[in-house]
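Pasting a structure below so you can have a look.
The other protein chains are all here in position, but one chain of the complex has been omitted.
Up next, chain A:
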Amino acid sequence: MSSAKTSSVTAAHSVVEPSPASRRIAGALVILYALVTLVPLAWIFLTSIKSPPDSISYPPKILFTPSLEGYCNLFTTRTRQTPDYIAALPPPSGVCDAVTRERNMVIAGPSNFLPRFTNSLIIAFGSTFLAVSLGTLAAYGFSRFKVPLADDLLFFILSTRMMPPIAVAIPIYLMYRQLGLSDTALGMMLLYTAVNVSLAVWLLKGFIDEIPREYEEAAMIDGYTRLQAFFKVVLPQATTGIAATAIFCLIFAWNEYAFASLLTSGSAQTAPPFIPTIIGEGGQDWPAVAAGTTIFLVPILVFTILLRKQLLRGITFGAVRK
């Protein structure tokens, strides 16, 4: 009797638990995949700390003397001077000063990278905030109320994602020119919000559907209005979904290149169209471009690491529905 029981347990186990061999294979595949995806990132980082001659040498140098020239060039503009002029200058005031002088140049001023990067931060986080706020409210409405034509509206919202956004680039360009939204942070925020809000509504509706109505009903019976119940009870429950949605929206707005290069050129330009335009003497300044890319990756990296649990849940969302 007891032996029969034991054997049935082991049998059940073997169905659920992968064998050690298949585990090892799965692990190896994951590591391989991670390596493949990490190589370009490692390449970019390594290029950012090479000197310009090292960065274009062929075959590529694996061992080289690290240099901060890329980062210095990224943040500054420089002018060429005669060696005599440089020799006559007072001693260099910092690392970048010294690096620049070795190339017979002096720092003329800050580059446009920092303002462009700031634009990226403002536009990406601002549009994410707007898209997630609007998305949460809309998703709550669709989830809890009998909205007339709810299914059609939801499909319409989804259908805005069906064509590539860039397909409407020309109408938007003309519209923005008329409205004076071209090359403004507000214009870019509105545009990214419009693109992201459909994703936000759909993702968040799923998350809010999962929150039992009883919580709000309990709060309303406990003396709160629906709006108070929404803020005090529903929002804290939806944080996972909101975080996951926010990451997706942020990644899109942060990485967006096509609209940014089309609609921004000056004061509202974001980092993606700016970085490839960094030109050094005698061609592309690859270490500076790589340095800009590396710095550009940091905010998303930090945000994703902070919210990785929610992100994972957001990705596997639907697969583990109760």
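Observations, loosely collected:
Just so we're on the same page, contacts are C-beta pairs under 8 Å (C-beta built on N, C-alpha and C of every residue); 3 or more make two chains touch, one makes a residue touch a chain; residues count from 1.
Following the convention adopted for this analysis, contacts and distances are computed from a predicted model.
According to its UniProt record, the chain left out of view corresponds to "ABC transporter ATP-binding protein" among "ABC transporter ATP-binding protein", "ATP synthase epsilon chain", "Hydrogenase-4 component E" or "NADH-quinone oxidoreductase subunit K".
Among A:Gln81, A:Asn112, A:Thr160 or A:Gln228, only A:Gln228 touches the chain that is left out of the view. Seen from chain A, the chain kept out of the figure touches residues 212, 214-215, 217-225, 228, 233, 236-237.
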